[in-house]
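What follows is a short report on a single structure.
Only one protein chain is missing from this complex, and each of the others stays in its spot.
Chain nomenclature is as follows: A and B, assigned in order of appearance, with residue numbering initiated at 1 for each chain independently.
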Amino acid sequence: MSTSAARAWQETAFDLDAGWQLHPQVSVRPERFGALLYHFGTRRLSFLKTRALLTVVSSLSSQPSARAACQAAGLAESDLPAYSRALATLAAGRMICPRKD
Amino acid sequence: MTAAAPSLVQEFRHGLAAPICLTWELTYACNLSCVHCLSSSGRRDPRELSTQECKRVIDELERMQVFYVNIGGGEPTVRADFWELLDYATAHHVGVKFSTNGVKITPEIAARLAASDYVDVQISLDGATAEVNDAVRGPGSYATALRAMQHLADAGFAGFKISVVMTRHNVDQLDAFRAIADRFGAQLRITRLRPSGRGADVWDELHPTAAQQRQLYDWLVARGESVLTGDSFFHLAGFGEGLPGLNMCGAGRVVCLIDPVGDVYACPFAIHDAFLAGNVRAPGGFARVWRSSELFTSLRTEQSGGACASCSAYDACQGGCMAAKFFTGLPLDGPDPECVRGFGEQALAASAGEVPRPSGDHSHRGRRPVPVRIGPRPAAGARPAAGARPAAGAPDGAGTAGRAGVPDRACDQSPLAGFRPDLPPVPR
Partner (left out) sequence: MPESATELLDPPAAEELAAAEELAAAEELAAAEVATLPAADVLADDLLVEEISIDGMCGVY
């Protein structure tokens, strides 16, 4: 499995243009370097490594799409692949979930 | 994960806005007298936090977004307000796991626990057989624990924890422990024995041998995928690969201890004035202690490896456990007493043998902890056991002695005798 193949898979796996939200059982705690997310139902603990990712995650429910949340957080196009992968990881862990609107 | 982990650990070593989780010992009272008790528990301290004070602590934890609290003691369920506090915590967004010897886990209680969200239970067990267990925890304790497990399983509480302290006498029982966990639908958790509290008195006879450490490590690597360790074996990372976990000392950085009288220590294995950061009753409460105490600030400062820095294993083992070093009289900037490369043994052999005594002792008097009789004598040449500390049970004036002016009204007969949570706390 090549690195680029793996990345390509994960980028396409997350729908940046859909509406997303934090799972209601998730607690978000800002930290100096980013944030900690704890899911009270699954007991999973995730560490967000940048403040920008914290901004994106916190604003998901008020933005029309994840892509819009990233743009509003000041991210460049070139940042999107990495942030998309991050959001995919959070979705896989049920920290964020699709919005039903 | 190896490339990313160092930076994560690096951030954590510098401390967090709040603990991720912490240990809260609710009471020093206990119906048992385990020989290795890390908190030297037995008798209730008359200055225990009241119900109201406990609720104010929970309010603080909620504000700080502490995700999760491990409640222990002593035996936390002997407090009359235990269930009230449990409900209060979970209603205020603080997840709870409580550690118990099982004495109060009746079928009714088990059913109630199975029905509540955000509460986890951990039953202590130190032997897969009554013979091994009761030698450490006292006669009947094995039966009590298994009865509690049966009640939890019957009530449909899946995934409760069975927590084992690894000793020289139970390392060979790892598979048997796992079988017990499987039998009750529980998850096995094994942790490291530290020479803390009464553990200092039995450390020489009870801590795993070097060969057993290797056996334990190999077992965890081969068969430990679903076994929790509380990251307490990070000192074994010197054998090769680190085990799952942060592989670092969390004391004062991601975790800490709140004790029954509101004292905040870096870690439950370090109940000593040297690791006392403050008290929740002081102005600013727990939050101020966590954020700005001198002790925690210094723990969060970059520390050099000291004598360990030149060892190739240092990056993995981080010099091991602060509490283990402290209570065996070793310097904190040197090897762990159980250093897998043997440097700790060498250091112990060369040391003067003086070890610090725990700052307090709430052990039951007149009721000696059950002596360990199983197993061979320590090898010839082993360091003598800490002699400066009086044996539990001796009329030594220990307990609240040394805390100026506070009469000791703790009662040997009942952990709750004289307990009046409605009274204001006795000033120090």
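In this text, a residue touches a chain if its C-beta (ideal position, glycine included) is under 8 Å from a C-beta of that chain, and two chains touch if they have at least 3 such contacts.
These figures come from a predicted structure and were not determined experimentally.
Across the complete structure, the visible chains that the omitted chain touches are A, B. Residue-wise, the contact with the chain that is not shown comes from B:Ser99, picked out of B:Ser99, B:Asn133 or B:Gln213. Contact with the chain that does not appear here is found for just one residue of B:Met64, B:Cys256 or B:Val355, B:Cys256. Among the residues B:Thr27, B:Ser40 or B:Asn70, only B:Asn70 touches the chain that is left out of the figure. One chain is missing from the display, and on chain B it is touched by residues 1-5, 8, 20-23, 67-68, 70, 72, 97, 99, 122, 163, 189, 228-232, 234, 244-246, 248-251, 254-257, 266-269, 321. In the full complex, chain A contacts the hidden chain through residues 1, 3, 5-7, 9-10, 38, 43-50, 53, 82-83, 85-86, 89-90, 93.
Going forward, only the chains that are shown with their structure count from here on.
In the complex of the two chains, the chain B residues touching chain A come out as 7-8, 11, 14, 16-18, 20, 65, 67-68, 93, 95, 117-118.
Considering their complex, residues 27, 29-33, 36, 38, 40, 43, 45, 47, 49 of chain A touch chain B.
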